[in-house]
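Only one protein chain is missing; all other protein chains are in place.
The block that comes next holds chain A.
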Amino acid sequence: MATVTASTPRALPTGLLKHRAVHKLLLIALAAAVLVPLANARWASGSWPAALTVDLTKPLTSASDWIINNRDSHPLFLYFFGYVSNAVVISVHAVYVVLLGAGWAGVTALGALVAWRVAGVRLALGTTAAFLACGLLGMWVPTMQTLALMVVAVLASVVVGVLLGLAAGLSRRMDKILRPVLDTMQVMPAYAYLLPVVLVFGMGVPAAVLATVVYAAPPMARLTALGLQGADKEVLEAVESLGTTARQRLLTARIPLARKELMLGLNQTIMMALSMAVIASVIGAAGLGDRVYQALASVDVGAALAAGIPIVLLAVVLDRVTGAAGDGTEGQGRAGWAYALAGTVVVAVAGRLLGRLDWPDAWTLNIAEPVNRAVDWMTAHLYSGVPVVGGTADWAGHFTTWVLDPVRTGLQGLPWWSVLLIVATLAWLIGTWRTALTAVLAMAAIGVLGVWTPALDTLSQVLAAVAVTLVLGFATAVAAARSDRVERLLRPVLDVFQTMPQFVYLIPVVALFGVGRAPAAAAAVVYALPAVVRITTQGLRQVDPAAMESSRSLGATSWQQLRQVQLPLARPALLLAVNQGVVLVLAVVVIGGLVGGGALGYDTVFGLAQGDLATGLVAGAAIVCLGLVLDRVTQPTERRTGKGA
């Protein structure tokens, strides 16, 4: 199979492309005709054959016992992990003490002045408002804890990311090795590696910081490599002709040329670190995430929101400031920075002298109560018995009975080999034989791990949630692409949904849809929708205005215009939106486990809660495999060609 497609030239006219698809189908049909009867005769069973599974319970349990028993005596822990953990504790502690020492006024001044230097007066005001809001919500200390953790985690991620990125950007061999690793990490849900990290480092901040680094470093690495590889060849040659050494070239030309990518990488890393800092509250990260998590225990949406808003504000401020730094619009004068630093010191000292280091208790605003009342009112009125349309509980019931159940039964009813065949076909049609092979192997790995049935259950939920997300997302995006006003109104809403910790909306979601797979799907839709809307809107807006104009002059109605011009021309963006939707929905499968989604999500939560490595790690690995399958099946070739081989 391999030789046939690998030798096909890349740029083919459409006629030939169709031909190629037919070829691929024929080949798959041929392979299936040979392999399926064999497989069926050997292991005739609907679900994954038991003979082909490997039970990892024993080795994983003994590994976990070994780690716990040797954690405070074995040299590996004493002289390696112990120091790593120590370094994290010391650095987080140092940053935290500095932040507390600067007092709320000092920290706010620092934030505002940095924003002013980097991005101008408007963002400086926004930053000030954001910090003051954190204090006003009574969340100053948790905000500082999260910030301390973030500073350390982001710095570490940047160092790791840049080093990996340099390696990949400068050496083709390293690039080839690192690429699949980074690709896999991209689809890996954050929860999947909490458990191993916790096992080695124990609950608490070191584990949280390290999990965050693992989560947040890959985008930095990717973008660094991209920036280095994308440097203008002519400039590099010119620099080389000046007789510079390789190191000088790197420092004076290649890295400065990659500035834009590096800043984008920093931006991505910060955003991912922030979202992970919240998830890591499950393993004892303290700070804002922990407040949200504690509020969840007393079913207190208001309190969860009070801790969630500072997270959203931090995210928006950090996003805009690093985004502006990437554009490099503002002045670079040293004097300005000196003023900024001096200003911070003055404010911090003034705060200290006035004895106002802690945020004054009297200045807090209690939003929990009104929020809870509003949520109660909403859920009481929408839950059931709404005339004509029925209540949300009825919808959830119908969705479960008429969509989730049939899809699940259908998937689980398929013979195991046919699932592999479908995956192979879809992945090959959209990608290359390599991507198809990855997808099939990942799917098979799920079976080998012995979680075939729950994985298909999770898959059915993901498919249903993605379908809903796409319908809602495309509809919203079409509206946003047509009207600037709608887009402007949507922007803050999307910002909030994208950055709000998912723990905050777990309770409203259950209150509306009851416990089960329907609320899990709802939570996933809320999480994945912003990205889908953004990508689609952008794609639709970038459609060549000339094409739109000419179709209008031909008398097309706006519906025809949309269907026959905009959507086809925006196809790459739409495909990307589908891909992102799938990946994001899968990323919150574990959150779904917290509201009754069951299957792999629940198993992961169970593993974490019970310290049961065998259940948790296997479920986490299966989610990763599922992610690989779905990513390969939805990611078109164009983005991958020229990458490997």
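Going forward, a residue touches a chain if its C-beta (ideal position, glycine included) is under 8 Å from a C-beta of that chain, and two chains touch if they have at least 3 such contacts; residues count from 1.
We adopt the following convention: contacts and distances are computed from a predicted model.
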{"item": "Chain not displayed: protein name in its UniProt record (\"Cytochrome c oxidase subunit 1\", \"3-oxoacyl-[acyl-carrier-protein] synthase II\", \"2-oxoacid:acceptor oxidoreductase subunit alpha\" or \"ABC transporter substrate-binding protein\")", "value": "\"ABC transporter substrate-binding protein\""}
{"item": "Sole contact to the chain not displayed, among A:S62, A:S171 or A:T401", "value": "A:T401"}
{"item": "From A:T127, A:T322, A:T344 or A:T379, residue that would touch the chain that is not displayed", "value": "A:T379"}
{"item": "From A:W66, A:F80, A:W363 or A:W377, residue that would touch the chain that is not displayed", "value": "A:F80"}
{"item": "Touch criterion as defined above, residue of A:A156, A:I309 or A:I535 at the omitted chain", "value": "A:A156"}
{"item": "Touch with the omitted chain, as defined above, among A:A50, A:V97, A:V235 or A:L554", "value": "A:V97"}
{"item": "Chain A, residues in touch with the chain not shown (by the definition above)", "value": "68-69, 71-72, 75, 77-90, 92-93, 96-97, 100, 145, 148, 156, 159-160, 163, 198, 201-206, 213-214, 217, 281-284, 286, 290, 293-294, 296-300, 302-303, 368-369, 372, 379-380, 383-384, 393, 396-397, 400-401, 405, 506-507, 510-511, 514-519, 592-598, 601-602, 605-606, 608-611"}
